[in-house]
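Can you read through this structure? Questions will come right after.
Only one protein chain is missing from this complex, and each of the others stays in its spot.
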Amino acid sequence: MKPQHALPLAVFLLIAAAFGVAFYMELDPQATPFAIEGKPVPAFDLPPAVEGGEGLSAADLQGKVAIVNFFASWCAPCRVEHPMLMTLEKRTGVPVYGIAWKDRKAAIDGWFAADGNPFSRTGFDGDGRVGIDWGISGVPETFVVDRAGKVVWRYQGDLNEAVVAKGLEPLLRTLK
Amino acid sequence: MRVLAILLALLWTAPAFAVGADETMLPDAAQEQRARGLMHDLRCLVCQNQSITDSNADLARDLRGIVRERVAAGDSDAQVRQYMVDRYGDWILMKPPFNPRTALLWLAPLLLLVAGGFGAWAFVRRQRPAPGTPALDESEKARLRALLDEEP
Partner (left out) sequence: MIVETGHFALILALLVALVQGTVPLVGARRGDAGLIAVARPAAFLQLALVAVSFAALTWAYVVSDFSVVNVATNSHTDKPMLYKVTGVWGNHEGSILLWILILALFGAGVAAFGKNLPAPFRARVLAVQSLIAVGFLAFSLFTSNPFARLDPVPLNGAGLNPLLQDPGLAFHPPMLYLGYVGFSIAFSFAIAALIEGRVDPAWARWVRPWTLAAWMFLTAGIVLGSWWAYYELGWGGWWFWDPVENASFMPWLAGTALLHSAIVVEKRDTLKSWTILLAILTFSLSLLGTFLVRSGVLTSVHSFASDPARGVFILGFLVVVVGGSLALYAVRAPSMRPTGMFAPVSRETSLIVNNLVLAVATFVILFGTLYPLFAKEMGYQVSVAAPFFNIVFPALMALLVPFMGLGPLLAWKRGNLREALRRLRPALVLAVLAGLAVAFAAEGPFWASIGVGYGVWLTVAVLSELAGRIALFRAPRQALRRAAGLPRGAWGMTLAHLGIAVMIFGITVSSAWQREEITVIEPGDSVMVGGYRFVLDAVGPVRGPNYAAVRGTFSVYRDGRFVARLTPETRRFADPPQETTEAAIAPLFTGDLYAVIGQAQDDGRWGVRVYHKPLISWIWAGALVMVLGGAISLSDRRLRVGAPRAARVPAGVPAE
């Protein structure tokens, strides 16, 4: 067997292995990059999204670990993860803040009046620019900010038990 | 099948075309032209392999608005692209940048041509008459050349 005749086989096996790895890593072709990873929280200062609540700004995310959840009342998966969010602050001991993305105040108030408000602070991002500054591509997306004010974790999609138990909680333990 | 339908619907649910006539275009035609050029360079986040020019998605529309804003604010093309890359990474550029992690991609055509060309040339040079064929001597070679050159 001459080496050059084995070359096509070698190249093919490499490609097949790459596909195999893709399945193994459970790569999601729809996932967008986590470009903000390791970077400081972008500057923002938002009014509250709920009537009578407290607003949210970048300053509120300095000096402590926090969870930031981008949501909207018109988003079905956000409704699905809502019960999980309601218990999250108590469960993790970490403050959970929400940013309403491209939403309407009346709709949010109505929703939280019926199902409860899971956030200790909220921000109203009406035109969605703050979300874009964080690099989101839709809702819901959940981030973790560390004590130094850097964004260290992100999850795209509705938070479920598996993600919280295997991904979020271990991370929070290392950050404390 | 449903996945196909959903994917197609994502692309074509909204009004007819992408850059909508109902978007506020920049008053300066040259700036609008620049903005459109930049839109072709930026990927729509929620679509499959489309630029934000060709997409109906809401987020694409927002990004188009941002592009226009930044162009109107005086940013250069490179600065507008950097603005997007800061938020979404190199991935948001439709054209992969040339850096150490993409060098292999951009150089592949040239490298393959050179390697393949070398291989082909080596093959042509390496040719040997099939065993059993007597080699030609010089005068025969000259006669053969003359005969072949006569061919139309």
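For reference, chains read A and B in written order, and residue numbers begin at 1 within each chain.
Note that contacts are C-beta pairs under 8 Å (C-beta built on N, C-alpha and C of every residue); 3 or more make two chains touch, one makes a residue touch a chain.
This one's a predicted model, so the numbers in the text were calculated from it and none came from an experiment.
**Student:** What is the set of subunit A residues that contact the non-displayed chain in the whole complex?
**Tutor:** Where subunit A meets the chain not shown: residues 1-2, 5-6, 8-9, 12-13, 15-16, 18-23, 25-27, 29-30, 32-33.
**Student:** Which subunit B residues touch the hidden chain?
**Tutor:** Missing-chain contacts on subunit B: residues 1-5, 7-9, 11-22, 41, 43, 48-51, 54, 89-97, 101-102, 105-106, 108-109, 112-113, 116-117, 120, 123-125, 127-130, 145, 148-149, 151-152.
By our rule, only the chains that are shown with their structure count from here on.
**Student:** What residues on subunit B touch subunit A, complex-wise?
**Tutor:** 45-46, 58-59, 62-63, 66, 85-92, 119
**Student:** So in the complex, which bits of subunit A are touching subunit B?
**Tutor:** 4, 32-36, 102, 127-129, 132-135, 137-138
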